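So the structure is just underneath, and the comments pick up after that.
One protein chain is absent from this view; the other protein chains keep their places.
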Amino acid sequence: MNDITDPQAALNHIPADIHCAQDYERLVREHIDPRALAYIDGGSGTETTLRSNLDAFAGFSLRPRLLRDLSAGHTRLRLLGRTLLHPVMLAPVAFHRLAHPEGELASANGAAATDACMVCSTLSSFRLEDVAERAGAEKWFQLYFQPRREHTLDLVRRAERAGFTALVVTLDASIQAPSIRARRAGFVMPPAIQPVNLAAYPAPAQVRLDRDQSIIFQGMMSEAPTWADLTWLLAHTTLPVVVKGVLHPADAIELRSKGVAGLVVSNHGGRSLDGVPASLPALPEIRRAVGEDYPLMLDSGIRSGTDIFKALALGADAVMVGRLQLHALAVAGALGVAHLIRTLREELEVCMALAGCATLDDIGPEMIQEQKGAHHTC
Amino acid sequence: MNDITDPQAALNHIPADIHCAQDYERLVREHIDPRALAYIDGGSGTETTLRSNLDAFAGFSLRPRLLRDLSAGHTRLRLLGRTLLHPVMLAPVAFHRLAHPEGELASANGAAATDACMVCSTLSSFRLEDVAERAGAEKWFQLYFQPRREHTLDLVRRAERAGFTALVVTLDASIQAPSIRARRAGFVMPPAIQPVNLAAYPAPAQVRLDRDQSIIFQGMMSEAPTWADLTWLLAHTTLPVVVKGVLHPADAIELRSKGVAGLVVSNHGGRSLDGVPASLPALPEIRRAVGEDYPLMLDSGIRSGTDIFKALALGADAVMVGRLQLHALAVAGALGVAHLIRTLREELEVCMALAGCATLDDIGPEMIQEQKGAHHTC
Amino acid sequence: MNDITDPQAALNHIPADIHCAQDYERLVREHIDPRALAYIDGGSGTETTLRSNLDAFAGFSLRPRLLRDLSAGHTRLRLLGRTLLHPVMLAPVAFHRLAHPEGELASANGAAATDACMVCSTLSSFRLEDVAERAGAEKWFQLYFQPRREHTLDLVRRAERAGFTALVVTLDASIQAPSIRARRAGFVMPPAIQPVNLAAYPAPAQVRLDRDQSIIFQGMMSEAPTWADLTWLLAHTTLPVVVKGVLHPADAIELRSKGVAGLVVSNHGGRSLDGVPASLPALPEIRRAVGEDYPLMLDSGIRSGTDIFKALALGADAVMVGRLQLHALAVAGALGVAHLIRTLREELEVCMALAGCATLDDIGPEMIQEQKGAHHTC
Partner (left out) sequence: MNDITDPQAALNHIPADIHCAQDYERLVREHIDPRALAYIDGGSGTETTLRSNLDAFAGFSLRPRLLRDLSAGHTRLRLLGRTLLHPVMLAPVAFHRLAHPEGELASANGAAATDACMVCSTLSSFRLEDVAERAGAEKWFQLYFQPRREHTLDLVRRAERAGFTALVVTLDASIQAPSIRARRAGFVMPPAIQPVNLAAYPAPAQVRLDRDQSIIFQGMMSEAPTWADLTWLLAHTTLPVVVKGVLHPADAIELRSKGVAGLVVSNHGGRSLDGVPASLPALPEIRRAVGEDYPLMLDSGIRSGTDIFKALALGADAVMVGRLQLHALAVAGALGVAHLIRTLREELEVCMALAGCATLDDIGPEMIQEQKGAHHTC
């Protein structure tokens, strides 16, 4: 088997047989090492949450209206005080180099070309400063708390200096390991791919555990962030802080009251705790909890413009696209990412047009309904 | 591969192994180019609505009654002031020549021979005047609004002159494109097949869009009909106007109040906005909204006489048959269409007889029930 | 292909690999012509009701109780004034000779050997008098109304003389035709197999229909029984009359008030009107309608002793076994039928013992519960 990091057969054009955004999921298999794809696509545990994320969208159907005037329609929105031309964002995903030699740099180019907001991961395989340079005006930085606060603070300062306009703190992944699917496929992270942003922060000395101590609780979780850490962060940056990984309305309320600027309703794409429900059906309850105007994004499961429509109808302001982003990147680099975003936006616009919605504000809960008997996950 | 428009192997007799109306769906594969069949059968998007249309019927079961006297039973009904011998109508479908060289002429013959009302599409592949000549006494014309009102009006006048007794305005398909299934199959409309009714109406000059304008909203939807267009149409014809593509009770109420003569509850056979629910479960709510005596038809998903029974029980006065019509046409031309209609009518009569219903009026909501646990779509 | 009526390879012993009653359904394939099996097993239409009958039992689960004293347990019941040793009855099924050369005579022998009540069909392939001779003390005669009342009355008198202790009037099958499955398999009733009971009753002259008359309503249904016919029958026999084919509680109430002695809740094994629900979930509503002590039987879908337990818990006094009876007959003749009945009885006893029920009266509705999320059909 060839080296995972070998230059992949990415195209420099869009393949002819892409008829919808989700086609990238099908085509990617010809453009990436199967071990890397297993790492990208796999979910934790038995992948029940991963499946739920997709099934959830089938659980809602659209309720179109007739004869409305849509000739002034658009997809603009306001988010964290800025105007976005459309609600399709690139979710933070680690190690884009697994999909394409130019990694996050290509993704950033694709986002910039299509006016999409990109969220750069702490675990990016190119330096956050270089990614920021390629990304357009809308770019956020995803932050993992580091074992030592000074390192976390250094990451924040670098993101601020690089021009990122918001921080996205991910809170649902204190324990991370490659999925069973990835391990069965024989995936090992290639040495050439490194979390380059963290190169300057030495790992802390390993804890020695007593026999009655747990490697989970007294080991890994001893460095996991708590409410006190979040409060500290909020006091140490002027950037708006968005929290990613929220599923419970009580957490949403508490985060809002602490000064968090917005939330990403997410289950980490089914990659963290297997067995949690899809993020889509969690939206309405969280929207009710935080009120009408509070920024909410959805991540996990978006595969089409119709999915975006449903997420917006259930309370999201924008959506983040994870796996599909890496699929498009692997198929055709920056061009693929740009084409993916444009396709999703067009699918959303067609859906809005046929449903009778001229603006995102028209996509209210009355535009969809639960699909009885469907296999979904609220 | 042969040319799609080659004369197909249509039979001049009914095949021996047709045991029910739906058998045409199975047999058609031997009588039509697979690319044309993909165009006819495909649905939009991921075909969720297409599947819902079929699943929906499984979601209701029958509640038969015993020992009633059915010896005077019949299937007659009154619709738009006329008497029909049975409630099986031919839905408007574009380009019948894809299925059979004689296209809509053969379908019209089949309808006339079995006392069925045919709805001729604006996009018929033979001229509406020629179709009208072959059709029986009951014939309606399906109207798509044209970019210029004078062209729309010309179509209306031609339909009036040709003897059509009603107009069916389709409102749920402002954006049309071949399905992914058709595109994957390599379908391209053969040059020989044209929307001949529109030959005299030149296409309007293409709009030039600014960079921040949308090809959907400022392009395609700028010509889509609005409430003002419908009001204009109602003022310019003496024919009853039926609206096709209604799923929402609020639209139904508004359409009725504007003077529309009847509605076709339909999702365009799953060919327009993918993700809308089946049309069947939308019936009861719309029936309640428009009242007991207002004409309602159902389209999308009819495959058997039992399906017709269920649609009538949920509030329809009659049903329209789309894909199955083209299947029968492809298998055996006019004879196939006539046999299909007769078979559906007989299946309906057997269902009525075994359920204890002597007339269509006896088929009320008490004759069916929701099937718990079934995979359906209300 | 050999003649359907060739002596089949029925065994004269019970095969070693039968571990439960339902195994006869699997083994029968080696002992019968596939065309005959298609006729026996097929259901009407698309077989949705046939499937529902089986799914329905999966929709209920058992609620066992612990530590009860069962050492005096038994399966006796009183039905129509007589004592049966167990509630397993042989449903009326036409033409047993399709399954075995000795047909109903062998079935009657099997029933007699296991104290089971057999219901002999009007359409038996041996004369009702000969069947009665082989059957045990418990035997009922199933009656189809004949086009002429004198013929119906003659059947009744013959059944009375032959010693049948009850009449079972089937009312849910006014129109009968081989199933699509049977027709696809090429089934034709062999000339050697005849409804011998009706040999002396010439068919009435065929009705001439006008063009606007229906072969269903003015043809077949003109001879179907009505309430007046049932009233006439009740006045002309001293035998208790049971009605088979009841699914609606309003019909049940009316039948009881007319003097009918008991009901068989049944959908004709999914062989009559396709699309009706399973008979099992219809039981509770009908039991409530007719009161606690009125005789109710269930037919359609019984495959195991646990199924019998569930039917009894939902309100049945006894159950009838149709297809499985012919399967056992085809596999091993009278011996097979006897073994089937004994196996079903033992499976019921094991179920009762493990559930903590010493008698049939202990099997109340509190012994089962609906299984949420199951695919069933109430």
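General remarks:
Each chain carries a letter (A, B and C) given by its place in the written order, and its residues are counted from 1.
Note that a contact is a pair of C-beta atoms (placed from the backbone, for glycine too) under 8 Å apart; a residue touches a chain by one contact, two chains touch by 3 or more.
Worth saying up front: this structure is predicted, and the values here are computed from it rather than measured.
Taking every chain of the complex into account, the absent chain touches A, C. Within the full complex, the residue among A:81, A:202, A:259 or A:275 touching the omitted chain is A:275. Of A:218, A:237 or A:359, it is A:218 that touches the chain left out of the display.
Seen from chain C, the chain kept out of the figure touches residues 17, 19-20, 22, 58, 61-75, 85, 304, 306, 309-310, 346, 349-355, 358, 369, 371-374.
Residues touching the missing chain, restricted to chain A, are 45-46, 48-49, 52, 59, 171-172, 174-175, 180, 183-184, 212, 214-218, 220-222, 224-227, 229-230, 243, 245-248, 250-251, 255, 272-277, 373-378 (touch as defined at the top).
As a convention for this text, only the chains that are shown with their structure count from here on.
With chains as nodes and touching pairs as edges, the resulting graph is an open line. Of all the chains shown, the one with its CA centroid nearest the global CA centroid is B. Set against the Cα centre of chain C, the chain with the most distant centre is A.
Residue numbers of chain C whose C-beta contacts span two or more other chains: none are found.
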